[in-house]
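This is the structure, below, for whatever I ask next.
Shown here: the complex without one of its protein chains, the others still in place.
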Amino acid sequence: MILVKNGHVIDPVNGINEEMDLFIKNGRISSEFKINEKECEVIDAKGKLVVAGAIDIHAHIAARKINSGRAMRPEEFRRVRQKTGKFRAAVGRTLLTAPAIGYEYVKMGYTTAIEPATPSLYTLHTHEELDSIPIIDKAALPLFGNWHLVFKFIAENDIEKLASFISWVLEKMKGYGVKVVNPGGVEAWMYGSNAHSIDDLVPYYDVSVRDIITGLIKANEMLDLPHSIHIHCNNLGEPGNYETTVDTMKLANGIRNNRRQVLHVTHVQFNAFSGSGWKDMGSGTEEIIKLVNKSDNITIDMGQVIFGHATTMTADGPFQFDLHKLLKNKWINLDVELETGTGVVPLIYRPSSPVHSVMWAIALELGLLVNPDKNVISTDYPNGGPFDRYPYIMTLLLSRKYREKEMERAHKYLQRAANLPSIDIERTLEDIVKMTRSSPARILGMHNKGHLGEGADADVVVYDINPAEFNPDKYREIEKALSSALFTIKGGTVVVKNGKIAGDIWGRTMWVDATLRTTAEIIEPDLEEYFNYYTVNRENYGVEERWMRRAERIEVG
Amino acid sequence: MNVIIITGRTTEQGTLVEDKLTHDYFKSVNYCELNKEDFARMGLKEGDRVRVKTDYGEVVLFARKNVIDETHIPEGMIFIPMGPYANQVINPGTDGTGTPQYKGVKGIIEKTDENVIGIPEILR
Partner (left out) sequence: MENVTCTFCGAVCDDLYFDGDEFRTKDFCPLGEAKFSRKKRIEYPTIDGKKVSYEEAVERAAEILHNSKRPLLFGWSSTVNEAIRLGVILAEKVRGIYDQCASVCHAPSVLAMIEEGIASGSLGQIKNRTDLAIFWGCNPVEAHPRHPTRYSVMARGLLTKGRADRKVVVVDVRKTVSALMASHFIQVKPGTDYLVFSAMRALMEGYEDAVPEEVGGVRKEKLIEFVEMIKSAKYITILFGLGIAHTRGHDRNVENVIKLVQLINRYTRCILQPMRGHFNVVGAGEVAAWECGFEWAVDFSRGYPRFAPSEFTGVEALLRKDCDAALIVASDPAAHFPRAAVEQLKRIPVIQIDPFPNMTTLLSKVVIPCAISGIEAEGTAYRMDGVPIRVKKVVESEYWSDEEILEKMLEKVLKLRED
């Protein structure tokens, strides 16, 4: 039992922004008020900010992709974060080892993270890595947007079959939701091509990108999964791509869900470029921001770029090949039979680069102008940069002064190619809590997370920030306080004290079982046929719960 | 005769790697295979032994000529199945890669009357 006393609690879900006590019992927030302090571990949080544990909605923290990146980039592991001792050794610059990922998240108050792209064929590997990340709770989203069976069901216009297939895959893979990456484009890459608009057709199956996206939204809503489909749009990283993003968002028109969005568009920064080429590339956020703010069925995350080292890794095979040609840097490609592709290319974001500076500004424009209830902070780790720089992003959003200072470092091209310089807004602490806690929890459908109401997971963070005396001009102090939590409590256990790891526990891996809503029989003949083309027997395909460290099944239906 | 030494897997060696301390395993790795012409030129017949010498060591092996007709080893090359015998003569140097040079090592072979030693002797 833990009592967090007198802290300044900010909990937008429950409308709290005031001094109060928090009582933790059996790993949950309790509303008991008769508390015997002697039986509790008491944390005095007077004058400190107390919030729920943060959630990273989109970070490539596990799976073949990041691990191939590690294997290709030993240069990333010369930074020592923690020597071996009571806890594990932790190393890594922007790519981290599994132990380092868990430790670094909780140090800055994050207690949950989502691996957003797992090829099903390789998902057992994904779970093994997730199981090696200490402390935090996790989940993984299998990739659907270039799966041959998805194309087949879309071509047949059979949403019921598609829904059955989705629930079959989630159960087999212990996956949490539906991820879509460059729909149709990755399959086109198998022929050396790509998809460039939502009207492009997929070779061999003759279905359009538009059909794939709407079909998947409809199937996802038929199942009413906790999370909506989670999309990485076509044309990522191409000047002028904001138009494709707007076209994609419009596909959600007329489809509704009372609890949440029906379309989550991820790392939007990479898909919000204007211009016709690199010479006139600029910010294309304006229309996107308008559209998201006026829609109640679309949400986004930022995809902030951090100046410095990064490793791009996506299921977007053709994009990664283009980046390899552009940068002439080393390149990993992994084509996955019948399902998807993958690529990895290292990259440095330089403030001296006009394009990189504009990208940095685009994400901040999204962060400052999109309603915080529909927006989440992300770097698309490790694509935009390391997740341990989230405090930097939060502070940039909180402090105009900090932004101005950082803008001086950036290339002056951003002054005319981006709107950021004219934006005066400073986000409040409550906005930041929304963009890191309540919004990702609602978007993901994790109702025990992102808030501190009764029954919520006891994931609680105490920061050395006094909301009553908050001054955004003191940005160095703010960033430092957000980087190094005074206390992080995970599931009722203190895991961080004064920015140092204090406890090592194992979190859960959540997965969604929607099989009650579907009948696998209707897709049986299709599965039988397509498993002739796999190189793994159907009986050996998938992940069993007993192989996982701490699986948590979430049943819908 | 000067030769280039190649080492590698064979089916027979593969089927016996978990039976290492058996006579069958020794037999599967204690020979070298030569080109037919080289075999004849050296006056070898089945059951004869050759001494293989390199800068890194030497070993006595049974000599075999190409077993399957459709396959062949070019002249001037010998093949030794991977294993303890091959490892007496391959290049342990790794050129900074950490991996020895198991293939393409230069050596000399000559006919010998000496016997092929057993595995315990190799370890001695």
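Per-chain numbering from 1; labels A and B assigned in written order.
The rule is short, and it goes like this: a contact is a pair of C-beta atoms (placed from the backbone, for glycine too) under 8 Å apart; a residue touches a chain by one contact, two chains touch by 3 or more.
Computed from a prediction, not measured in an experiment: that's the story for all the values here.
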One chain is left out of this view; which of A:64, A:161, A:442 or A:490 touches it in the full complex?
A:64
Chain not shown: contacting residue from A:89, A:348, A:425 or A:520
A:89
On subunit A, where is the contact patch with the chain that was removed from view?
62, 64, 66-67, 70-74, 76-77, 80, 82-85, 88-89, 91-92, 95, 97-99, 121-125, 128-129, 132, 148, 189-192, 204, 321, 324-325, 330-338, 344-345, 532-537, 539-540, 544, 547
Residues from subunit B at the interface with the omitted partner, ascending
4, 6-11, 14-22, 56-57, 68, 70-74, 77, 79, 82-84, 87-88, 90-92, 94-104, 119-120, 123
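By definition in this document, only the chains that are shown with their structure count from here on.
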Could you give the separation in Å between the centres of subunit A and subunit B, each centre being the mean of its C-alpha atoms?
56
